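Each chain you see keeps its place in the complex, though not every chain is here.
A and B are the chain letters, set down in written order, and residue numbers restart from 1 in every chain.
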Amino acid sequence: MKSFTDYLWFQTPKRHDIVNVTDDIEERVSKSKIQEGFCLVSAMHITAGIWVNDEESGLKQDLFEWLEKLAPVADYKHHQTGEDNGDAHLKRTLVHHQAMLPVTKGKLDLGPWEQVFYVEFDGRRRKRVVVKVIGE
Amino acid sequence: MKSFTDYLWFQTPKRHDIVNVTDDIEERVSKSKIQEGFCLVSAMHITAGIWVNDEESGLKQDLFEWLEKLAPVADYKHHQTGEDNGDAHLKRTLVHHQAMLPVTKGKLDLGPWEQVFYVEFDGRRRKRVVVKVIGE
């Protein structure tokens, strides 16, 4: 069994942002020399998530508008701590904070339109994503 | 370490559908000869998901009615590309597109009521699910 661990760093200029990380992850899978295994991609900060969906600009706008409806900026109890990002914790919950990508014959085994996105809900600070590959 | 990869194909006659795939996956786990490991089940098309819940017809109807409330058919920006399935991308996000099933003593290690479902939000075309087992 082999393992490979790396971290991607982000500091988005905007509070909300979405970054296609498919190539960054493919590069790590290639470095890992793992042919058959699993690649975990997980946002380590609790106001960001990982989304596996379509690289289409309209849909990416739809995603943020829809998340704003379901988990709006509002007056959350969490804000009594001095924070103002309660909505970001809930948005992370909706998109989910991680995805597991299958690795087959040394490549990400994704569907024809599947792309992997880092989704930021409270940017403008340094944040990490763990990429870990296990296999053989 | 052993690995086993297979794909399930679907072409549901209806736009929305839900298919219990627990036995199909158990069969792949059995073929893999893996005793201890993980089995990833992941929808490779971005308008379908994987749901681990109850085999109960009322609940399955509740699921679709509830998803329609939270992520309704509507006029999405995504539709400017000519697509009409923006809601399906969001519904996939809510149910999540994948599940990781533990394999213990050669069997799926599920709870007493846990069943694994393929959930289709834009059917009537051929779509795939990857089933990948890693372990020993």
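Assume a contact is a pair of C-beta atoms (placed from the backbone, for glycine too) under 8 Å apart; a residue touches a chain by one contact, two chains touch by 3 or more.
In this text, all values refer to a predicted model and were calculated from it rather than measured experimentally.
What's in place is 2 chains of the same protein, and the file's complete complex has 3 copies in all.
By definition in this document, only the chains that are shown with their structure count from here on.
Our note on geometry: chain A versus chain B, Cα centroid distance of 20 Å, whole angstroms.
Chain B contributes residues 1, 3, 5, 38, 40, 42-46, 70-71, 76-81, 86, 89-90, 92-94, 96-98, 100, 128, 130, 132, 134 to its touches with chain A in the complex.
For chain A in complex with chain B, the residues that touch the partner chain are 1, 36-38, 51-54, 56, 58-59, 61-63, 66, 70, 94-96, 99-100, 102, 104, 109-114, 134-136.
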